[in-house]
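The structure is given below, and queries will be raised subsequently.
The other protein chains are all here in position, but one chain of the complex has been omitted.
Showing chain A:
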Amino acid sequence: MPTIAVDKAALFEALGQDYTTEEFDELCFEFGIELDEDTSTSDRPVINGKQEPAQLKIEIPANRYDMLCFEGISLMLNIFRGKRDAPQYALAAPAGGQLECLTAHQQTSRIRPYVSGAILRNIKFTQARYESFIALQDKLHQNLARQRTLVAIGTHDLDTIRGPFTYEALPPEQIQFVPLNQTESMNAVEMIKFYENDKHLSRYLHIIKDSPVYPVILDANRTVCSMPPIINSNHSKISLKTRNVFIDITATDKTKAEIVNNIIVTMFSQYTSEPFTVEPIQIRSPHNHQTRQVPDLTPRETQASISYINSCCGLSLSASDICSLLRRMCYTASPSSASEDLIDVHVPPTRADVLHQADIMEDVAIAYGFNNLPRAFPNISGTVAQPLAINKLSDIVRLEAAMAGWSEVLPLILCSHAENFAHLNRVDDGTTAVRLANPKTAEYQVVRTSLLPGLLKTLRENKHHSVPIKIFEVSDVAFKDMALERKSRNERHFAAAFLSKNSGFEIVHGLMDRVMLMLKSAFMTSEEGLEGKGLGDSAYWISEVDDKTFLPGHAAAIHLRMGGKERVIGTFGILHPSVLERFELRYPVSTLEINIEVFL
């Protein structure tokens, strides 16, 4: 969630009320934003001999792009508190009646296909407004525009450039201009190099760097205005004195281009000589059928069902009740002439997050107050509680192991490739482990295929514990399984480790016997003949096995015969000293690991 810092005194002035921190926190809570911090009581930095004024740091939910600046927060809170109505945004052509024109060339489809824009005519900046204007662009770039990949915003002093404008895609060598706040002119190839180590801009270079053509906005004199999504030109840069702002929006996502454009102009048109009025521009983009006039600030007309809203909220509001609640959430709504159950809703251009009548219903509930809604208890429609079979089985094994005196541990499921294979003297044949593509550390490279690494790491981290140490875990490992949709499956394992001055081989063996007994499996020796013993359906025996994880001659495979089917369900043994060394263990350790899914 983005956090917006606003000047406390200025906000309270805009709200026409001084709130205590608690009161303001309450207001935010009801509306669904969150007061993160009020800096009025904390140490604030002193800049140029003046202490920074007190700020409110407010967390804005990710869908409210219209509240990413001071202007939006104060406007929406004022509307919510019934202090004013939602503004009606208007478009106005310039004095001569001729709209500025921006023509997109076909080449731009290769790199950044969509363009939009607008003009804010006769705007009056102050220091605070100017800073807010810059900060809003930054917040939009970071959030909705996903680090400028989807949308980039350029703003220009219109009085330094001259339409008609073009949006082109040119080879980088042919793009030459002085970038913002620089003095030297350079071409785009040099510019990419120049900004390679720039703390701020370097992270956007990848968006166009390897493209044969770079996007560029040019004026009628072929003066470069901007090279989106990297940088504007110094020539057209805006300042406190700028009166007419030309905004260019370029994008790879055309829906988001218009959302960003609408947010910028609706928020800052309140500072133009005719408040909430925006000068549109003409986009010519015939090659991709995007020729149109922008921005389109017409509210989206939709309808919402009164019975739907009431039934979701558990209320019985009239159409007019609902309309006045919606007014506080920035809508214009009126009972519909089409049906008694409908209201006509105008969704303002600021509320791109409203997709469905569910969103309108939620806003009714917010305006009504979540905490004022009549409480109910959902009717019990005769559902039957039931544990998942594999979890019930796991709990049996867990309780038996704990009752036998073993302590449960809960290591991580992700581990390094080496921990899962090489450390255990196991070889990865490429068919078992699920590998991660983008872990941040080498600790997380694969999903474990065995519970042993986690147990051994737990032993390693508990050297201060008295010996013997007896630990176990019942949890899932995962294997590749190309037959399944998700190409992977989990398997529930039970594993235990015993660490002491002696190996404890027969102790983990005894734990295995105990668990088998509890799972109604009878022990048999191979001498008895595998067809022997008529003790139920399930029987197990062990046999020596050659397994590099264990000391030679001290490892056993556990065989289970169940339902006439025989399989190896696990192994136990004394860990090989080379395994102990890799897990930094200085005492002998015996381990046990079995797949318990067969007992389902």
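Note that in this section a contact is a pair of C-beta atoms (placed from the backbone, for glycine too) under 8 Å apart; a residue touches a chain by one contact, two chains touch by 3 or more; residues count from 1.
Heads up, the rule we're going with is that contacts and distances are computed from a predicted model.
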Absent chain [UniProt protein name; select from "Trafficking protein particle complex subunit 13", "Elongator complex protein 4", "Phenylalanine--tRNA ligase alpha subunit" or "Phosphatidylinositol N-acetylglucosaminyltransferase subunit C"]: "Phenylalanine--tRNA ligase alpha subunit"
Identified contact with the non-displayed chain, of A:128, A:240 or A:389: A:389
Of A:135, A:178, A:413 or A:522, the residue in touch with the unshown chain: A:413
Chain not shown: contacting residue from A:200, A:241, A:289 or A:440: A:440
Interface with the undisplayed chain - residues on chain A: 29-32, 34, 61-64, 143, 146, 150, 253-256, 300, 311-314, 353, 355-359, 361-362, 365-366, 370-371, 373-391, 398-399, 401-414, 430, 433-441, 444, 447, 454, 457-458, 460-462, 465, 469-471, 476, 478, 480, 482-490, 492, 600
